[in-house]
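Excluded from the complex is one protein chain; the other protein chains are retained at their positions.
Labels for the chains are A, B and C, by order of writing; each one numbers its residues from 1.
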Amino acid sequence: MVAALVAQAGAATSTIPSLSGAPAASAVTTAVPGTDPNAINTIATPPIDWSAIMPMVVLFAGAVLLITVTSLMRRKPKGFYAAWTIITVLIAMATAVPLWARVQGWTDIAGQTAFLGLEYQPPFFGPFSAVAGAVGVDGFTIFATFVICISVALGALAADSYLRREGLEGPEFYVLMLISAAGGVLLASSNDLIALFLGLETMSIAVYVMAAMHLKRVQSQEAGMKYFVLGAFSSAFLLYGIAMLYGATGTTNLIGMKNVLSATIPLNNALLMLGFGFVLVGLGFKVSAVPFHSWSPDVYDGAPTPAVVYMASGVKVAAFAGMVRVFVVAFGQYAADWQPIVYALAVLSLAGGAVLGAVQTNVKRMLAYSSISHAGFLLMAVEASNGVGTSALLFYLAVYVFMVAGAFGVAALVGRQGDGRHSLDDYRGLGRTNPLLSASLVVFLLAQAGVPFTSGFLAKFYAIGAAVSAGSTYLAVVAVISSVIAAFIYLRIIVAMYMSEGGDGGAELRPTPEDHIRVPATAGFGIALCVLVTIGFGLFPDTLTRLSEQATPALVEEVTPPGSGQATAGGPTGPIAVDPTGGGSPGGATGAPAGGPGG
Amino acid sequence: MSVQLVVFFICALIALFGAGGVVWSRSPVHSALSLVATLFAIAVLFLNQNAQFLAAVQVIVYTGAIVILILFVIMLLGVDKLENLADEPLGIGFRVAGGVVAVALLAVLLAVFFFGGRTIVTGKPAQATFGGTSTYQPISQQAVSNPQAGVIDTADVPNINLLGKQIFTQYILAFEVTAALLTIAVVGAVVMAHRSKQVQPIPDEPESLDSGADLAAIDAAGEEVREA
Amino acid sequence: MIATLLAQVANAAETAGPEFPILPALVFVPLFGAVAILLVPATRPDMHRLLAIVSSAMSGVISLYVLKVFEVPDPGYQFVSEVTWIGSLDIRFSLGIDGISLFLVVLTGIIFPLAIFAAKPEHSEKGYYFWLTLLMAGCMGVFLALDLLLFFLFFEITLVPLYMLIGKWGHGRRVYAATKFFIFTMLGSMFMLVSIVALAYIAKAGPGGTVSFDFRKVVEADLSTGTGRWLFLGFAVAFAVKTPMWPVHTWLPDAHTEAPTAGSIDLAGILLKLGTFGFLRYGLFLFPEASIWAAPAFLALGTIGIVYGGIVAAMQKNLKRLVAYSSVSHMGFAIIGLFALNVEGIEGAILQMVNHGIITGGLFILLGYLYSRRHTYEMSELRGIQRSAPVFAGIFMLVMLASVGLPGLNGFVGEFLALLGTFLANHLWAIIAATGGILSSLYLLWAYQRAFHGIPDEKNARFADLKLNERLVMVPLLFLIVLLGVYPKPLLERIEPSVRATIAGP
Partner (left out) sequence: MTNLDVPYLVLAGGLFAVGAFGLLYRRNPLVMLMCVELMLNAVNLTFVTFGRMMNDLNGQVIVFFVLVVAAAEVVVGLAIIVAVIRRRPGASADDLKVLRG
């Protein structure tokens, strides 16, 4: 892949699919069916639109280069790995910007975007599929890519000082995080269930290792093991679900599935229903929805806290994006069949997360349960299965990343050497010893509670709006009641920090100097950034709202360059947007399922 | 009774017995060997279904690499002691839950596959319109309706060639992503193989930490709200 | 220095003319004060106090200026200023004022500076003043908001400052009281949030076709009877908790008892009015049909609240708790006045809100002085204060008589109008409610007798009388108590057009 990246620099103009040019075909010698089996022929590999998968490639290349470079360097400057990671992430985000312009049809910007010194002139504007229909590039994908990248950057900021403190300094954590993020981006952008599965596995396997990485803590390895076993279990369910869907539709490609299902009505869709159920079980594990949540408090508690920063934000974003791609976009017309399951998951997560979280005494576990409750809100947005829902989901995810990364970032510092001090007692009096740190945590907690003028309130507001717009008012009521119960979680932490000392009138005890927690610059910067964003988007949400509304998901057939010998059943091909609500015109108008050379 | 049917039933029996052996053997080594039996049986079932290349890969990768790796770890760590399966350290609930999940799962699957019987609808669009008695269509129509799909029974072309073509065309991205997956596996194994010098002792149970009156007060308030 | 500063602000506001965004200034001046307090290091408590007093007083002066330039017969919203906030959902930062909210805004502008001036925290001055000024900004916002979501935001944001004030600077079981307060009110307002969202999305189907949160547009939506009633109930839960109405009042005595003095003053003086104000503007106005449907229930609950609050207050041994229960009783008058659904009743309710704010605010200031001297609110500990501190006792007596509803003092006017309105709507509830008035004279005079009469023991004999600055704080309140008691016309003539407009509907 890296080599391909380098090669691409030389040949970028020719590898971008254009409507007029012939596809760039690399030669792989093997036989082609229909001809003499013994003859050596070439397979026309599909044109690969590198620009479409560039964020993924950059993340992966950054990870591989990081290993290579660190093994060659004798002395690494302090903070080198984190800086490398953040730069990689920024480059990945930069490569996503022209894609966004292309997808949104910002002709004036996209037309002139010069990337890596190359004139970039997209053949058409609007959402598209690439790489044999395996990835779909649309606003939703790119938005999710951005959010995943941000969560990696926040994770790196939290990890830098943490790993030094714990004596775990090395490139591995960052490498795993970057590759995991590449998998997450693939998961969020896959148009093919196999790509989705591979993306999910790439993301998850890296995270299992990250959870187990703190070799000095028993809890960490046990967390890793628990996460691994249950994660593998859920992957098997997901895969079985994919098998069912494959059996029911004859393809693994989401576009193909949608085409099949809009052209025909299965006599018996038990297989399809079973597939929905199993895929939801698999993804439900990843987003830790109740009743598939039992791993998450343990893993969040045991795993190194910076890993949790990424786990609680990036992994969830990718899993939810994948869920939207499969259910809302591809199977939107079957919404009536899968919505009840999501509805039930949402109710259980909302109630379970809040109730179980309110009785915990460990702050990391509390935050884990609170993130389960958030998963309920996000499921509510998925359940809406309409445009309001997807934009609410994206807004929620975007602000949630900052809230949760900030909260766990503070926890990483309060955990102190050994990362073991996470009980409520360890937060007692933090308001006096570290006023700024505790004030930041208050902001994150209040935002998670949904207090007005923080981004968290608007996120919940949009999610409720989505539920109401889809007619699930009772779900919205459950959500708000559970958010009140969840408020206990946050209030308990605030009480521990501010109100638990002294006697009448709340006069505080004098703190001793050793209670003070030194805040390293990188972690402090990360937390400050999260505070700014949390309050900033709470006060001025308009930009983010508009972006999340423009970021609509779409399933679009890959444009096949004419004159390249591709057999397409339909007439002139072009991007055909598929209505995310599923009620629109069937994408099957063009006949064939996802493009790709038939040979 | 055709040969395929006989082969199927023999292999099915072996596979199921092997699976049972994995679950109910008290020794991990026996479990691993039972797993080998199941994997072999499945390889034969692959052959039975015209998946020759996969059968070979199944034997090489699974039995040749994965199970050997597992056995190696068992021997290396000396964890081949017998496990008392009657022991219920986590309480009876967990195992009951396991049983319930498995039975429910099996029931649903059987309902769909078995009692759904011949009306299993596999995803050929034309099928729904051509009536439901047949579960799949003749090859010729298949090829027309789904030009993208590789067809298994194309005359004379080896299975492996067709697989190669599909991997390098439709699934080219997935193929490239496996590179990332294997990189992760390597990095992960290296990370976990580090021996840390100082080992932190396992702390005592971190429970019963807050006896503060304020927290009790919150809980009391919570109670009242819940009652209200 | 402060005086000249205030004069300059008033001048600036006057000379700037109509373009000056005077209503946003009401919200943002205390907000900037809060931010400024945050920026001053914690080692300068005097600066924090000064900043808090100046910013809240500036906001108060602006509110008085608004009162002065308010156009009297105009029933609509004046000084409206609008900025688009979230474009796609048509959520706007729009503020406006009418006869209903005018006096509540002025009340906020008066009570807050007094509360800040009257009481000092025992520790952590910085946070204390920060939260108080923030609370003021939130309260101003609630009364001024013209957008449903903006209203909700302000309504909800007032929770956090008060939670922190009670929890950190309160007494006794402060954390319990603060948490109970937070959870109760949040639970209520969350139902309102769902109602607001649902209303906006349902109104989308009506005229315009776009989602809007401007309640002047939303009110034109064509709601079915059932939907309207459900949505109304969602709003009503939030307001009932905040008011507080029987039986969801239980957070109030706890919150009052444990709150620091300024917290009690603001809670009783201003925050309880958010509920009744909400009923009027977002209940009766948005859902006229549902209001008529629900009116009997609310009349009944309001009356129960009046009587129940009175009886329970009579049984209290703690002065602060007594005043808290008397608030439950007095707010019951506002509720029955509102749900009498006639001009007299609603005017009475608004007057009752304003008067209760002045009176209870005054009572809590006095109780704060008492606490700072004796460190107790228990009546059994107090005896014969009338002898050792005659001025204090005299002022207390006057404010208390106003609370009882003595004709000639302001408490009488609101209660009388509210009862009159209720009587026109329903004789039975009005008669039962009137007994509540009798109860209030019973428990208040009894309390006065127990705490102030008799021969002081050693501790109470050393009870110092009010100092000059403490007397100064009480002057504006006493002035208002007498003025509004004998001459309520300026209020009524400003309130009435808006009330008539509200009753008439869109």
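Keep in mind that, in the parts below, a contact is a pair of C-beta atoms (placed from the backbone, for glycine too) under 8 Å apart; a residue touches a chain by one contact, two chains touch by 3 or more.
Since we're looking at a predicted model, the values are computed, not measured.
Touch, as defined at the top, links the missing chain to these shown chains in the whole complex: A, B.
Contact with the chain not shown here comes from a single listed residue; of A:S294, A:Q417 or A:T543, that residue is A:S294. Between the chain not shown and the residues A:V97, A:A243 or A:V359, the one that touches is A:A243.
Set against the missing chain, the residues A:E222, A:E383 or A:E557 yield one that touches it, A:E222.
Interface note: of A:D49, A:D138, A:E201 or A:E549, the residue touching the hidden chain in the full complex is A:E201. Taking the whole complex into account, chain B touches the unshown chain at residues 1-2, 4-5, 8, 12, 15-16, 19-20, 22-23, 25, 28, 31-32, 35, 38-39, 42, 45-46, 49-51, 53-54, 57-58, 61-62, 65-66, 69-70, 73-74, 76-79, 81, 83, 85, 87, 89-90, 94-95, 97-99, 101-103, 105-106, 109-110, 113-114, 117-118, 120, 122-124, 135-136, 139, 142, 146, 149-153, 159, 162-163, 166-167, 170-171, 174-175, 178, 181-182, 184-186, 188-189, 191-193, 199, 202-203. Seen across the whole complex, the unshown chain contacts chain A at 194, 197-198, 201, 205, 208-209, 212, 215, 218-219, 221-226, 228-229, 232-233, 235-236, 239-240, 242-244, 246-247, 250-252, 294-295, 297-298, 301-302.
We take it that only the chains that are shown with their structure count from here on.
If you average the Cα atoms of chain A and of chain C, the two centres end up 46 Å apart. Each chain gets a centre from the mean of its Cα atoms; for chain B and chain C, those two points are 64 Å apart.
In chain B, the residues touching two or more other chains are 214, 218, 222. Multi-chain contact residues of chain C (touching two or more other chains) are listed as 175, 179, 183, 187. By the touch rule above, chain A contacts chain B in their complex via residues 1, 4, 28, 30-34, 37, 43-46, 48, 53, 60, 63-64, 67, 131-135, 172, 175-176, 179-180, 182-183, 186, 192, 194-195, 198-199, 201-202, 205-206, 208-209, 212-213, 215-218, 246-251, 256-257, 260, 263-271, 274, 358, 361-362, 418, 420, 423-425, 428, 488, 491-492, 495-496, 499-500, 567, 569, 592-599. Touching chain A in their complex are the following residues of chain C: 42, 84-89, 122-124, 149, 152-154, 156-157, 159-160, 163-164, 167-172, 174-175, 178-179, 182-183, 186-187, 190-191, 193-194, 197-198, 200-201, 260.
Within the complex formed with chain A, the residues of chain B that make contact are 108-109, 111-112, 116, 119-129, 132, 146-151, 154, 156-158, 161-162, 164-165, 168-174, 176-181, 183-185, 187-188, 190-192, 194-196, 198-200, 202-203, 206-210, 212, 214-215, 218, 222.
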